[in-house]
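To keep things clear, I will list the structure first and then write my remarks on it.
Subset of chains shown; positions unchanged.
Naming follows writing order (A, B, C and D), and every chain is counted from residue 1.
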Amino acid sequence: DALADITKRGTIRIAVPQDFPPFGSVGTDMKPVGYDVDTAALIAKKMGVKLELVPVTSANRIPFLQTNKVDLVISSLGKNPDREKVIDFSDAYAPFFNGVFAPADVKVASAADLSGKSVGVTRGAIEDLELSKIAPADATIKRYEDNNGTISAFLSGQVDAIATGNVVAAAILERNPPKRPEAKFLIKNSPCYIGMNKSEPALMAKINALLAESKKDGSLTAIAQKWLGAPLPADI
Amino acid sequence: MMEFTTWDILRNLLLAARWTVLLSLVSFVGGAIVGLAVLFVRIGHRRWARRCAEGYVELFQGTPLLMQLFLAFFGLGLLGFDVPAWLAAGLALILWSAAFLAEIWRGCVEAIQRGQWEASASLGMGYLQQMRWVILPQALRIAVPPTVGFSMQVVKGTALTSIIGFVELSKAGTMVTNATFQPFTVYGLVALIYFVLCWPLSKSSQILERKLNAPHRHH
Amino acid sequence: MGYQFEFGWIVEYLPLIVSGIATTIQLIAVGAVAGILLGIACAWVRALGPVWLRPPVVAYVELIRNTPFLIQLFFIFFGLPSLGVQMSELQAANLAMIVNLGAYSCEIVRAGIQATPRGQFEAGASLAMSPFETFRHVVLIPALQRIWPALSSQVVIVMLGSAVVSQIAAEDLTFAANYIQSRNFRAFETYIVATILYLALSILLRQALRGVGLLLFPRRAP
Amino acid sequence: MPLIAITDVKKRFGENEVLKGINIDVEPGEVIAIIGKSGSGKSTLLRCINGLENIDEGSILVAGAHLAPDEASLKALRLKVGMIFQQFNLFPHLSAGRNVMLSQMVVKNTPKDEAEAMARRMLDRVGLGHRFDAFPDQLSGGQQQRVAIARALAMQPIALLCDEITSALDPELVAEVLAVVKELAADGMTLLMVTHEMQFARDVCHRVVFMHEGRVHESGPPEDVFGAPQTPELRQFVGRH
């Protein structure tokens, strides 16, 4: 029983991203910071255990969980049926506002307009899953290893547009790049979930209870304000 | 988002480069020891053992190091062995470099004239004695340049340990890039640090090679 | 551990895996042929060519050999566009592999040239061949034969190293593996399958190179 | 009892039968020259006696002990029978003295100072006491071959096998090596030598064995073999040399 283990150990080990701002990246001291990191801290605090952060990538976050090297994955995970066969997901803990962005001279207003265009996206991220569903067949989706590849591809003109979080786009704009990503349209929002191993009903119940409590007492909204610049939407 | 100064970037990369150096040393030294053992088996008298050594080399030279690292860390975890990341990284890197070093050294040993084996055999020496006293001292001479050359591959190979959570030079580069959106500065510095680590190795391998070849020039 | 291995997904993703393998093969085929040719040209310059051309070739070889392939790939794919050179990820991956293998094979081929007995150069010269003609017709083939095993190993190393081209969205075998596991979270299964496929590819590649060797060099090494 | 008894020895390399049934008995103190055309199997025979090649049929007894291909009996054999090669095969990374000391220390566990004393004695015996610290590449071919002889002698073998030990030498240097061998013969060492030096064979050897196509074609005292060859093959061979 994972929950009992955590309580006994007095420490919870949580996998967080460090290549996916604003959910997880590093500060100047190379310590992870971001929405997911703060959420992890919040959960640890509410459980009354010490927090041990394990930085992960999209390639190894699930193996870390499956080999019991971490207890939870808070790594802006999106849900799909295939994934649900392998791990369990909690209630949603974060919204994910993402859209398709492109320079002003690229005429795109909806998914259908992506026809014949190339779109960069970070492989395995929520926007990848969602965009793959709605993009027309003759749109080229280029899937990069991490956020950095996606942004570099956009800035160096290797793709016409990118699909990414609006916060990321804002961060790019802040740097005054040669190509300015403008919001073209929103991809269906799909929230992020906390991942844990299958058949851990106690842990699942505990986490969902904590999430509900955090939503109620405003602590999760504070995190959303801090990192996304907006309160938690009502549907979460 | 926090602001990284160029100094912050460089400082963090250099801190991470310590892991690169440490991992390289571990994998090179360990690889040399295991590689030597593999070499002995690979050119020994026992046919089935030779086959095994051949298979070992084929397996580790024929699959990406990335996958070896992944399976060493997570695969063992799945089998119930909870190996820490440093152990898995060390293990995979050692086994990987051992496979290459054993092959490199086999070439060197085979370059020693058959007469040396026969002369030492006719003096009553056994296999290990021949290796220890006659063959290896000579093979060592020609083995030094390619061995040092391979150590560069090891340095660059450690980049892949990020798959099991190591924040070494390359991974630190990616992380900093993700926080700064300055790929050129960061990767430029990463390339520079690798160059500084590798170039002395490559240079010394060339110098050694020239030195060793000098007395062999005939007209 | 109660982990249940599950390989049913292979059927669904088979086309992706096959096209990933095809891309990897295409990359190594183009990379090997062009890379070795580039290496031969550079080796000629370094061993026998015009003196003024040697420093740039040395710089190229040292630069490439002392930096990771991934970084080279990034500079070609993300860096060259700022100089106005735009290329697809496949072209960039091809170019990076050619440039990388070129530098390594330069050193290997050069060793082969240097091991050529002086008598071969002199025999060519005394038959009135120019140094380049001697290199082309007399020295090159036996030199390649001498270093063919080393060159073959390097090609296999580059093939395995090509896994990182997935980072610039080139859809090779590793890309397929990562794509699949990002959808179904079955990392072990996909990596085991990918490892087996890479092993098979490298065994096949080695055999193919041996075959090419037999074709190029009808006689045993002297 | 012969010191070395070679009985019906056959040796094949794949399809090629190189030794087709060899019978030779070597008595203690005997000096035997083996002559014959290139490819007649002379080297192969010596290599079989030293266990460098396994024989396919027949038997080889050295001082009464059977030659078996396991490591222990090979070692025992090689302690009794030394071999000297055409290409000297000195260990290039060791000085002359160290070349002679090595196998004593490694194989017989002789203490270093004893091995060194023995090495000095043996190098003196071949006239090279003063080159103890020279490395092989600082020695002429003749000197290298004499070091190789000293190295074999230091193991105190009861017989020596010599395979064309002067063939790789410049003509000027042949004599110095043959002089050493002659002295060994005079001292009563059992010698089995493949050689092309007919004059030397005539002068020094007790018996000459002529090999032809993997067989002992003729053998006998040098006077007979050289003076009155019985077969056309030997006549032709002697005529040529």
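To be clear about the criterion, a contact is a pair of C-beta atoms (placed from the backbone, for glycine too) under 8 Å apart; a residue touches a chain by one contact, two chains touch by 3 or more.
Bear in mind the structure is a predicted one, so any value in this text is a computation, not a measurement.
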Full-file chain stoichiometry, since only one instance of each kind is pictured: A x1, B x1, C x1, D x2
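We take it that only the chains that are shown with their structure count from here on.
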Joint neighbours of subunit D and subunit C, given as chain labels: B
Chain whose averaged C-alpha position falls nearest the assembly-wide average: B
Greatest separation from subunit C - chain, by CA centre: D
Contact-richer chain pair [B-D vs B-C]: B-C
Geometric centre distance via CA averages, subunit D-subunit A, whole Å: 81
CA centroid of subunit B to CA centroid of subunit C, Å: 19
Cα-centroid distance, subunit A relative to subunit C, in whole angstrom: 37
Shared-contact residues (touching 2 or more other chains) in subunit B: 70, 74, 78, 183
Touching two or more other chains - residue numbers and ranges from subunit D: none
Pairwise touch network: line, ring, star, complete, or other: other
Touching pairs - complete list by chain label: A-B, A-C, B-C, B-D
Partner subunit D, residues of subunit B touching it in the complex: 113, 115-116, 118-127, 129, 133-134, 137-138, 141, 215
Complex interface listing, subunit B residues touching subunit A: 1-5, 8, 12, 15-16, 70, 73-74, 77-78, 82, 162-165, 167, 172, 174-179, 181, 183
Subunit C-facing residues of subunit A, complex: 58-60, 62-63, 66-68, 80, 82-83, 85-87, 120, 123-124, 128-129, 142-145, 149, 152-153, 155-158
